[in-house]
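The complex appears here minus one protein chain, its other protein chains still in place.
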Amino acid sequence: MAATATAQAREEVPVARPAFPPPPATARPIDRDAWIAAFRHVRDETERRAAPLSPEDQQVQSMADASPTKWHRAHTTWFFEQFLLQPMVTGYTAFDERFFFLFNSYYVQAGPRAPRISRGLVTRPTCDEVAAYRAHIDRAVAALIAEAPADKLAEIVATLEIGLHHEQQHQELMLTDILHAFAQNPLLPAYDESWRWPALSQRPGTVALDGGVTQMGHAGEGFHFDNEEPRHDVLLRPVGLSRALVTNGEWLEFMQDGGYAKAELWLSDGFVAAQSEGWEAPGYWRQRDGVWSSMTLAGLKPVDPALPVTHVSYYEADAFARWAGRDLPTEAEWEAASGSLDAAFGHVWQWTRSAYSAYPGYRPLPGALGEYNGKFMVSQFVLRGDSVATPEGHSRPTYRNFFYPHQRWQFTGLRLSHYGA
Amino acid sequence: MAATATAQAREEVPVARPAFPPPPATARPIDRDAWIAAFRHVRDETERRAAPLSPEDQQVQSMADASPTKWHRAHTTWFFEQFLLQPMVTGYTAFDERFFFLFNSYYVQAGPRAPRISRGLVTRPTCDEVAAYRAHIDRAVAALIAEAPADKLAEIVATLEIGLHHEQQHQELMLTDILHAFAQNPLLPAYDESWRWPALSQRPGTVALDGGVTQMGHAGEGFHFDNEEPRHDVLLRPVGLSRALVTNGEWLEFMQDGGYAKAELWLSDGFVAAQSEGWEAPGYWRQRDGVWSSMTLAGLKPVDPALPVTHVSYYEADAFARWAGRDLPTEAEWEAASGSLDAAFGHVWQWTRSAYSAYPGYRPLPGALGEYNGKFMVSQFVLRGDSVATPEGHSRPTYRNFFYPHQRWQFTGLRLSHYGA
Amino acid sequence: MAATATAQAREEVPVARPAFPPPPATARPIDRDAWIAAFRHVRDETERRAAPLSPEDQQVQSMADASPTKWHRAHTTWFFEQFLLQPMVTGYTAFDERFFFLFNSYYVQAGPRAPRISRGLVTRPTCDEVAAYRAHIDRAVAALIAEAPADKLAEIVATLEIGLHHEQQHQELMLTDILHAFAQNPLLPAYDESWRWPALSQRPGTVALDGGVTQMGHAGEGFHFDNEEPRHDVLLRPVGLSRALVTNGEWLEFMQDGGYAKAELWLSDGFVAAQSEGWEAPGYWRQRDGVWSSMTLAGLKPVDPALPVTHVSYYEADAFARWAGRDLPTEAEWEAASGSLDAAFGHVWQWTRSAYSAYPGYRPLPGALGEYNGKFMVSQFVLRGDSVATPEGHSRPTYRNFFYPHQRWQFTGLRLSHYGA
Partner (left out) sequence: MAATATAQAREEVPVARPAFPPPPATARPIDRDAWIAAFRHVRDETERRAAPLSPEDQQVQSMADASPTKWHRAHTTWFFEQFLLQPMVTGYTAFDERFFFLFNSYYVQAGPRAPRISRGLVTRPTCDEVAAYRAHIDRAVAALIAEAPADKLAEIVATLEIGLHHEQQHQELMLTDILHAFAQNPLLPAYDESWRWPALSQRPGTVALDGGVTQMGHAGEGFHFDNEEPRHDVLLRPVGLSRALVTNGEWLEFMQDGGYAKAELWLSDGFVAAQSEGWEAPGYWRQRDGVWSSMTLAGLKPVDPALPVTHVSYYEADAFARWAGRDLPTEAEWEAASGSLDAAFGHVWQWTRSAYSAYPGYRPLPGALGEYNGKFMVSQFVLRGDSVATPEGHSRPTYRNFFYPHQRWQFTGLRLSHYGA
């Protein structure tokens, strides 16, 4: 779907350089037109992703970890109103004062919030009203970019840039969340009947890394989140990373070998989770007459052994690696090898064995936006790469995604490594 | 709302006798036109009640006890397809085979069911598709009534009659369930801005019943549920029942006297519920600046001391009665006095102190419809009368409603009694 | 066990009339010696029941519904200190002020209480210290009875009498609670290796009751709880009660017929409980190599088909009755027939189909003792008779026991009835 939608986008905006990513917010002079184009590009992509969904579809919240499509559309809009329009537009009048409360997600410093679990209960405003909200904010933001005094522009594009990347993160969640919702419906409806997994070509073998001190983390002008900084020295051991992602076919071998039932392969917490949740296959897999199918954005489809396995938790990835006599790479190893890996991007997020934590010397952004990343640095694991649901222009080798070790509703897979290669 | 909607209905169907209730199913000869008119009347009322609600509103299930509007519309339709069309129409083709699973509620003998709590997750079929389902079944049922062989007609109208009363029960739930959903929304939207509580005129004093053996339960031709039978002897003590319902004003006195905090007034389970749920007023009440308002079908409105209190649980009703030095009547007492009570109907269901159980000699209906009432005869209490949300023509003095003692999202209130009057 | 212990007691106290029950508290003149003998008799029986248990055994609380043996010993002692010594002994000095808090159970009006679930965490005072507490209170109570001014004596014996019956109730719980604890221990230890179920002789056939107005409830001088009053008229239908209790053999037929899996036999709440708790036999039954055994006070023993079934919940009893095409009797029917039933006493409590509620005109005792019975009158069902664990002299035909419909750790069984006999 993502690929299809973006292809349409390209046709409609046939410029020499893609509208996204825009020039870095730090580039000078500031190109107002490029920023307006980037803004429109991202905002349109959100609506494109929502387009196949009925108002009923957009209302549903199928679990606490997921959010309704309508909420994603409204919350990403709120971000611009809260952090851009309200501070930067003199005498700004809110579209609806109550939305500041209703569509805040977790920014404690931005004021009170509705409880996360009740997002699915907010039937008003309707989808149409949210569309009006989006249109209103779109106009106001475009006007602000076009007309703001030059001395304010740097601050404006700095926040705008964060808002665009923030919205892209929610674009990914729109797909993973509706897939979860549809998987709960006995009718197993398709988000897009024509959706297909992108073509995959993987080579066998490993990418060998020499040991020694190298650097990781982001440097330079391009956009990045605070958690990618500071770029710093790390010490690598000699290690080999598989060029290829683990596939469904390999996962079936693990299953056939009783992998889900062998306690000795699992972390203790992981085995408890697997038993209590009844895991015996990746998320969304179901067996009928001995054949495995999987719920996808195109509905229920037979499992293709050649495609990368996805919807596996960290616990499962870790058990699989132990079964295979291999490891999961650290995030430093992944980043160092990323240029040489197959399918590093465009398929599945790849679990690393690195607990999510601050880089040495990390300092969060000031103010409410400082809550963006730092306060989640406990009990989660880093994933690298991106997924089939990630919008174009959002990814980079230093990007750090993170989830709890039991979660598996994202497009999460794995790549193996081993020492002494 | 109910009153308004029904008023409109009357203008549109200006017949000498109201379309509902139809002649008893046992009346002969069977009047096909009257049954078609009754069927259309009930089916239209469902749609009238759904009309103010957006697709998003109709999707939401705000708690396990409540159901989405869309589900109510589909489930009442399923009833006719499952129990009338499928058995009675030769070669009947289902509208959609999957709906037999999707819209069964609790009829174990009618086949497997989707879990109750996940009704709000079923975004497909959409509201429009449910409307098409309704229209299809409406046509098929009307045709069946019009064209069925005469020797099948008695069986058809017997099931049809149950289906109509079943649908009316769901009409009531449509209002109570959406009120609960809207009360969870921080915006507190109104179902109908113009909705008003019906005028209430209550006399002071009591209706005195002499003791002795009398009869209770339903007899005669008119429609009634299996749990109203058999009519049987009961022994009454001399007792007085208040003519009037307990009002909001009286409830405020109970609150001001610390009623919610005095353990000695409460059943032990009731006090635990009140403490753990944080009850300090009836459901949907909230206080701002010392003034109490209540969420209603017209949105948040100031509490009117003259109106009957509603959204109180059995536990609260019982504590109030003890505080007042009174009792709640038994269902036999209520039924015996019902002809002389004010506001017995049209306002609030009235908790009795009778645990819901089978009348002596009770036997449920045969087959899946036998699951209608009997299997719930434990741990619930009987309520008598009806409520502002009950559709016209649905009520009668022998009607037995029942809820668990902690539930309060229905329009539930109370009337006091005392012995030795 | 109970029988054995009481037999020993008789040898030790070889009086013409048994020490318990004492003369009614209302009898005049008040016989101080008889009351002291009754007090010692009851207090000794508690210690006899605790004697086979180690300090470790006496410490354990195996679920929220159960209490540690040590706690039963202390709480029954607290009752006399709180309600008898403290009010009646001038200048009374508490054994330990902290015990007023520690050993109160649910008497809200008697002051704050430790949370019920944490009774098993209170390792100090030790069993030895509780024994010292008991001895201290025993001396003080005996002295009070012997030496109180004559004008106080009536009030003293009134409270004393309640305290003795209260302690007997806890004597029963001591056995049922330790049986539950031992059943959790993989070693399945025996409370008393020599314990045997009392001999049972049952006749087939039914006791027929004519319909009409009769009376139920307690009247006269003998001790009874407040919930047995007032004696009042009830209307009976013609009904037949089985002379015999349902046996293990009959229950095995129900099981072999798939009774636990047939939803149509069950109350809806009951079937949910059976499924979620995994019930497929009475409590404490376990199957090995196709043979059923049951955990008893003598340890694990083969199920004897001739003995009455026990450790069944109301839900199970109700399903069994439906399977048998019979009913459970009402408590009025049981009481009216009790003189003609086999095994009415001495074996198992017998579930009735009567929800536990107040008799018409019921008023609880004044003060904290008023919390004894009335506040539990919701969501429970009445059981009649008594059980193998009930101490001698505690039972009578008007006695009303009550438990929730899912509970089954008591010695609970059933007797069938049917109308139209």
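Just so it is clear, A, B and C label the chains in written order, and each chain counts residues from 1 on its own.
Everything that follows uses one rule, which is that a residue touches a chain if its C-beta (ideal position, glycine included) is under 8 Å from a C-beta of that chain, and two chains touch if they have at least 3 such contacts.
Owing to the predicted nature of the structure, the values given are computational and were not obtained by experimental measurement.
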| said: I'd like the shown chains that the missing chain touches, ordered by label. | reply: A, C
| Listed residues A:98, A:152 or A:237, member touching the removed chain | A:237
| note | Per the whole complex, from C:38, C:127 or C:328 the residue touching the absent chain is C:127
| Looking at C:60, C:157, C:297 or C:369, which makes contact with the chain not pictured? | C:60
| Contact set of chain A toward the excluded chain (per top definition) | 106, 108-109, 213, 232-235, 237, 263-264, 266-270, 314-315, 318, 353, 355, 357-358, 360-361, 370-371, 375-379, 405, 419-420
| said: I need the residue numbers on chain C that touch the omitted chain, in ascending order. | reply: 54-60, 62, 70, 98, 101-102, 114, 118, 120-127, 181-182, 184-187, 189
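Simple rule for what comes next: only the chains that are shown with their structure count from here on.
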| task | State which chain is most central when centres are taken as means of Cα atoms. | result | B
| Chain of greatest Cα-centre distance to chain B | A
| remark: The angle in degrees, nearest 5, through which chain B must rotate for its Cα atoms to match chain C is 180
| query | Just how far, in Å, is the C-alpha centre of chain C from the one of chain B? | reply | 40
| task | Please report how many Å separate the Cα centroid of chain A from that of chain C, as a whole number. | result | 60
| remark: Multi-partner residues in chain A (2 or more other chains touched) are none
